[in-house]
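Let me begin by handing over the structure; questions about it come next.
Note that this complex is displayed minus one protein chain, with the remaining chains in position.
The letters A and B name the chains in turn, as written, and every chain counts its residues from 1.
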Amino acid sequence: MSAPAIELKGISKSFGAVHANRDIDLTVEKGTIHGIIGENGAGKSTLMSILYGFYQADKGTIAVDGARVTIKDSDAAISLGIGMVHQHFMLVEPFTVLENVMLGAEGGALLNRGRAEARKELERLEKEYELNVDPDAIVGDLPVGIQQRVEILKALYRGAEILILDEPTGVLTPDEADHLFRILGQLRAQGKTVLLITHKLREIMAITDDVSVMRQGQMVASRHTAETSVEELAELMVGRRVLLRVEKGEANPGKVKLEVSGLNVVDELGVARVKEASLQVRAGEIVGIAGVSGNGQSELLEAIAGIGPITTGSVELFDIAGEPTPWRPRHGLGHVPEDRHKMGLVTKFLAKENAVLGYQREDEFGSGVMMDKGAVLETCKRHMEAFDVRPPDPNLKAANFSGGNQQKIVLAREIENDPDVLIVGQPTRGVDVGAIEAIHRRLIELRDAGKAILLVSVELDEIRALSDRIIVMFAGEIMGEVGPEATEREIGLLMSGVRDGAAA
Amino acid sequence: MNKELPGWVDYGLLPLLNLMTAFIVAGLVVLAIGENPLEAVGHIAYGAFGYGNGVGYTLFYTTNFIFTGLAVAVAFHASQFNIGGEGQAYLGGLGVGLACLGLDHVLPWWGILPFAIAMGALFGAIWAAIPGYLFAKRGAHVVITTIMFNFISYSLMNYLINNFLKVPGNASVQSRTFEQTAWMPKLEWLSGMFPGIQTSPANLSFVLALVACVFVYILIWRTKFGYEVRVYGANPTAARYAGISTTRIVVLTMAISGALAGLMGMNPVMGDQNRIFLDIPQQAGFVGIAVALMGRSHPLWIVFAALLFGMLYQGGAELAFEMPSITRDMVVVIQGLVILFAGAMEFMFRPWIAGLFTMMEKSDA
Partner (left out) sequence: MLELLQVSNLDSTIRLATPLLLACLAGLYSERSGVFDIGLEGKILIAAFAGAAVGVTMGNAWIALGAAILTSVAFALIHGVACITFRGNQIVSGVAINFLALGLAAVIGNAMFQMGGRSPQLPNEARLQGGDRALFSWMEDLGPVGEAVHNLFFDQSIFVYLAFAAVPFTWWVLFRTRFGMRLRAVGENPAAVDTAGISVTGLRYRAVICAGILCGLSGATLSMALNSGYINNMSAGRGFIALAALIFAKWRPVQAMMACLLFAFLEASESRLQGKEVLGFEIPVQLVQALPYILVVVLLAGFIGQARAPKAGGVPYVKER
């Protein structure tokens, strides 16, 4: 057996206090498709960036084809035969396909000669790998699936023997994804090595020879794909964390408070992000939306909250009597956004200023044009006390609180305003264990107080611990609904787009 | 790289280092010309503060720079770069002048003042709101459109003064002089402290500039609108989350910015020349950029930054008189250096200071 295409030993990388990669070992055999799977933030992209010379590892060694190497920049990676297809394509949109492929390997100071040769080589590659693209098409005009082929061609043109694909199907339709897998198969048949980074189990099972699982910056397992199963991988990915026990009694669902019908969201690129989503949330229940991140939950959440676009369909709120109430963002509807740094907080602002974000026009903070500073301060103090924010200092910048306390500031703001309906995205992302418990308890209390709560989380444990009903989304579609007693396997299958447990 | 540093470093030490660098480089220029920089500083200080008339001129320039500095700062808070202060001040001057020309036979200055303020602010506001609207609705970059609007304002004013406002038969390109009763009073009440100040162009506009500072402070930090402006400027995504409309914020903020720049026109038009004339702003629109950068967009610091530039403009004249080899344009050099070091190169010393802090932390540990 020849030397492995790639052998990583003890790779570690930190960004400040964050350990993105910890003591990682990985062996990738030549001529195979090797999957690397893990949740968002598990450290997959960082590891691949190290391999492609975008970052330097703090510790550890890299061997390519059995020879130990240092990869100090992308140039070095390219000359070692490593090519990368980035999650966000590294393409120059107004350029033609040919120009994009040539960039960085022009073959001389003048383009003319190099261009002719590049065209010939490109045509050869296209034929060899069935990667049909018009060399003279402007890349910006091409659909994403084809743009991705250009990225692959770019890598092959530079003589890549090892091809890294970072979440390649995130932007693809299922059809395009299938086509991509055929191309990858073709590459393998030609003796190339492929590293496929993904968080989608279906892809791993469909195309890889081997699979390695990452969790929280560590490599937790490596398997031959044929000898593992979706369940095992799902378990390894999420980890057998102690199931977070939340004391809760039976739900007591009342009238429908929130009704979403036939909701579609199409983004500006024309990609359908949410397809025909319909759901109801009743008073006194928590409805969880499970799904691997990027399957339309964010867009659904923003559409319901009234800050994202709705292409077709409707969102309706109902009052206590069951009559429809006018739907205005943030009125009777609390919204804890998924990303508190980008959306939920202005990190440069003080805690007290953040305590009124979105409610700044309410009369309680001043009836005229002036902002009642005293009321803002009092509100913030009240929030901090109610949610045990530490330190309880309204005059501290939001950026200087820990993740858990930042999240409490956001939650307090949305909950203390006493909304009938609360939509919550990733309530415990980047939050320490103690705070997780407190946040969960609070959500249950709200439910018992008769609020209707819609919860989106990529943490399956969280969904299962809190929800009274679980809706699973995949590729923008609602795949089905299960009760809280459903097993992880059942939910996992729906999350990977398999209905009725047919596959696996 | 983005190491967290204590507030006093980011808001005190680093700006101070940048400013010092600017002045040291300016000193080197003086040295290169063969003069003594410290002596030059002495002349500037004397020219600016040494006698009543000089103090008056210093305050006169300071008034201009407070208005234009506030204008740039307000736009900065909504992360918009308004380079059009020059044109807005020019149009504002027109508005103030028209109010005076129309009413000076009817009302005394204090009766005209509300109209002058309203017209000056309105003309400046419109001249800035158009670029704001074009950005919010059409994506046209405010920097480019405001530059273009400056040039358009020069031609427009030139045309208006030549064709409509000029006194027939008079060669000079300016309107008639306002009735003396319409003139803004000088700062005579300060003549006890600074004898001779009444002979300078310093006038009541200075007090209005200070009032404008209080207004801007309240607007930005005390009103709901100011809160929304700051949210939008700091994090447009959070602004969307908080239901804040981009168009409303950008157009209104630009309009307020333009109104402040427009009010600058009052100082020379109603307070000094008492007529509409060519080149009302006299570069003050651009000095406002340096003032706002130096003043970190805060009204209090803007007053000091404006005073510094007022001092440089007046003291620079004294300097040119005392040291003939140095012209008043030295002030423009300093202005350029301040914008360069306090603005464009504001991060220059940061990695270095951050490194120093890391070293100190290590030696503590």
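Descriptive notes on the structure:
The working rule: a contact is a pair of C-beta atoms (placed from the backbone, for glycine too) under 8 Å apart; a residue touches a chain by one contact, two chains touch by 3 or more.
None of the values given here were measured: they were computed from a predicted structure.
Contact with the chain that does not appear here is found for just one residue of A:Pro94, A:Gly191, A:Gly249 or A:Gly368, A:Pro94. In the complete complex, the residue from A:Gly108, A:Gly159, A:Pro309 or A:Gly483 that touches the missing chain is A:Gly108. Across B:Thr21, B:Asn64, B:Gln88 or B:Thr145, the single residue that touches the chain missing here is B:Thr145. Residues of chain B that touch the chain left out of view are 29, 33-34, 81, 83, 134, 138-141, 143-145, 147-149, 151-152, 154-156, 158-159, 162-163, 286, 289-290, 293, 324-327, 329-337, 339-340, 343-348. Mapped onto chain A, contacts with the missing chain fall at residues 15, 52, 54, 73-75, 78, 84, 86, 88, 90-95, 99-100, 102-106, 108-112, 114.
Everything that follows uses one rule, which is that only the chains that are shown with their structure count from here on.
Each chain gets a centre from the mean of its Cα atoms; for chain A and chain B, those two points are 47 Å apart. Chain A contributes residues 306-307, 329-330, 335, 337, 342-349, 353, 356-358, 360-361, 365-366, 369-371, 373 to its touches with chain B in the complex.
Within the complex, the chain B residues that touch chain A are 218, 222-228, 230-231, 234-235, 237-238, 240-243.
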